[in-house]
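In this view, the complex is presented without one of its protein chains, the others remaining in place.
So, chain A:
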C-alpha cells in the first residue's frame, strides 16, 4: 500500500512539474524575447539561452510609443473598476444575501442567467448602445461603465456575505444602527477578506482586458497597455522585441500583485464553497 501511494505521489508530482513547465515557458519566452534583438525573437525559434542581451526593445517600446500614457490609462481604469466593483457588488451581494424584499430571488436569478450569455453575443448591441446611443466612444466612461459592476462579482459577494451571521445584523438593528450604517459599520469590515479577493481579481481582469478597450477606443492616448501592444503589429512586419518588452512591462504589476497577495488568490478559489 505504502509503495503504491509513493508511486502515485511520484506520478502526480511529475505531472504537476510538467504542467508548471508548460505554464512557465511562455512567460520565460516573453522575458527572454524582451532582451533580444528583434530579428531573433521574430524567428519563431527564439534562443532559450540568449548569448547577447539588449535593452533595445525596451527603448523602442518606451521611446516610440505613448507607453507611459497607456500604463497610466490601464492603472486608472483598473483602479476605478476595482473600486466600483467592490462597492456595488458588496452592496448588491449584501442585499441579495441578507435583506428580504419582494422579487429578490427572481432578480437574482435573472442577473445570474445573464452569465449564461457569451460576452461576444452582447458585444455589438453594447457597442451600439455606448457609441451610437450614448455617444461615449473613445472615452474612459465607455471603457469603465459596462463592467462597473459584474454579475460574477455580485454572485461572489452574495456567497461570501451569506456566511456572515445574520444575528449581527439583528443586533445592530436593535443597537439603533441605520440600514446603511449596518452595511458600512458592521458588514463591510467583516467582509474585508472577501472584498480583498474581489478587488484583486477585478484589478487583474481589468488590467488584462483587451477586446472591449480595443473596440471602443480610437485615439492613441485612450489606449490601455494591452491595446497599445497590438500597435506594434504593422502591415509588413511585427516588432516582436518591443511587443515582448511591452508584455513584460504589462505583466510585471500582475506578477508582483500575485506573489505579494498569493494568500488572497487562494482564498478566492474557495470563496464560492462557503456555506450559503
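Criterion: a residue touches a chain if its C-beta (ideal position, glycine included) is under 8 Å from a C-beta of that chain, and two chains touch if they have at least 3 such contacts; residues count from 1.
Operating definition for what follows: contacts and distances are computed from a predicted model.
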Chain excluded from display, named as in UniProt, from "Multiple sugar transport system ATP-binding protein", "YhbD family protein", "Ger(X)C family spore germination protein" or "Isoniazid inductible gene protein IniC": "Multiple sugar transport system ATP-binding protein"
Identified contact with the non-displayed chain, of A:190, A:205 or A:254: A:190
Residue in contact with the excluded chain [from A:66, A:168 or A:196]: A:168
For chain A, the residues touching the chain missing from this view: 165, 167-168, 170-178, 181, 186, 189-190
